[in-house]
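Removed: one protein chain of the complex. Kept in place: all other protein chains.
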Amino acid sequence: MNDEIKADKILDLKDLPCPIPVVKISKGIKEVQIGQVVEAHTTDPGSLTDFPAWARITGNEILKTEKGDKVFKFYIRRVK
Amino acid sequence: MQTLYYVILVPMTYLAFAVFFIGTGLRLFTIYRTPKYPAALQIFPEKHPGRLWAIHDALLLPTIRKHNPLLWVFLMLFHIGFFPLIIGHIELFREFGIFQIIPHEVFPGRGFVGLILCLSLLFFLGRRFFSPVREISTPGDYFLLILLFLAALFGSQMDWARRWYGYDALLVENYRDYLLSLLYLKPELNFAVLNSGHAFMLVLHVFFANLFLMIFPFSKLMHAFTSVAMNKLRRG
Partner (left out) sequence: MDQNIRNDLLKLFRENLSRAMKLYLETCSRCGLCVQACHVHASMPQLRYIAAYRAEIIRKIYQKYFKAQGSFFPRLSEAKELNDDALQELYEVAFSCTGCRRCMVYCPHGIDTEMLMSMAKLLLVGARREPEMLSLLADTSIEKGKSLALFKKDFLTGIKSLESRVIEKWKCPAGQAPIPVDVQGADILYVPLSGARSIIPAAAIFNAAGRNWTLSFFEAVNFGAFLGDPARTRLILERIIDEARRLKVKKVVACECGTAFRVMKQLSGKQPFEVVSIVQEMARYLREGLIRVNRSRCNGPITYHDPCQIARNGGVIDEPREILRHLAQDFREMSPDPAYNWCCGGGGGLVAMGEDTLDFRMKSARVKVDQILATGAKIVVTACENCHTQLSDLNDHYKMGVEIRLLSSMVADALVGPEETASTNPEKQTLRETTRIPA
């Protein structure tokens, strides 16, 4: 599936306590150029709601969410 | 000089008392008019009844006893010293039988109360010059202690002179005449109060004490009236 969206940066946010995934994605997104894509891996189901809410607040775009068995993958494009 | 003495002993004294009572009243009023904080502020573990423990905390300063015993000794001496002091001043108006439960000459404490107060004040002042208390002190903290020290020193001087050196040109009767005349709003300064060799001590004592009374409501001295309430917040 990765063939459609190519990530410029991969963030491993697995097994991190609340609210560190959101903290790290906020930092991580600033490390890529506008228009580039970050791929974030989380294990916490909380991120399924945290990330979309975070994206709305920060104005970034979640291109796709893959809900695997254990790991969730987010493809996020830096817009601002 | 006589005019200056008069100004200090009469108008300034009236003013000082007015400022003290009105100021303290207003200050408490403005604080208590402010809405309460909506949540509990207590800390745990708790002990019941909170009200009594709050009084206990405010009067016996258990946390200071535990963490700074030397300071606690001086603080207790100092604060307890205020009781005989206040009784002594009341007796300068009139003797009350009840105070004579422990028989004493006016002023109670044979001069040692004043001495203890002065020494404690010197201790408080001294520790303000050392780290870390120095760094958190403001100029006002020093002035307040100096002011109190001066008031206490000149007040005690008069007591010491009578008690320890047999000085008899300025006696309890003379103070009593002066103070009662103030109380009955017919201020009158008798000869001893104005002209005896120690009159200047009286005037200085009254001057500093008046300043103290006037500053009281606007300073951290208000803790005398607020500490129980604050400890109540902590005790819940």
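In this document, chain identifiers A and B correspond to the written order of the chains, with residue numbering beginning at 1 in each.
The working rule: a residue touches a chain if its C-beta (ideal position, glycine included) is under 8 Å from a C-beta of that chain, and two chains touch if they have at least 3 such contacts.
Since this is a predicted model, take the numbers as computed values, not measurements.
Name every residue on chain B in touch with the hidden partner chain.
30-32, 34-46, 57-58, 61, 63-64, 67-68, 71, 127, 132-133, 135-141, 143, 218-220, 222-223, 226-227, 229-231, 233-235
Hey, which chain A residues sit against the chain that's not shown?
Touching the missing chain: residues 17-20, 22-24, 26-27, 43-50, 52-54, 56-58, 65, 67, 69-70.
One rule holds in what follows: only the chains that are shown with their structure count from here on.
For chain A and chain B, what's the span in angstrom between their mean Cα positions?
One centre to the other, that is 66 Å.
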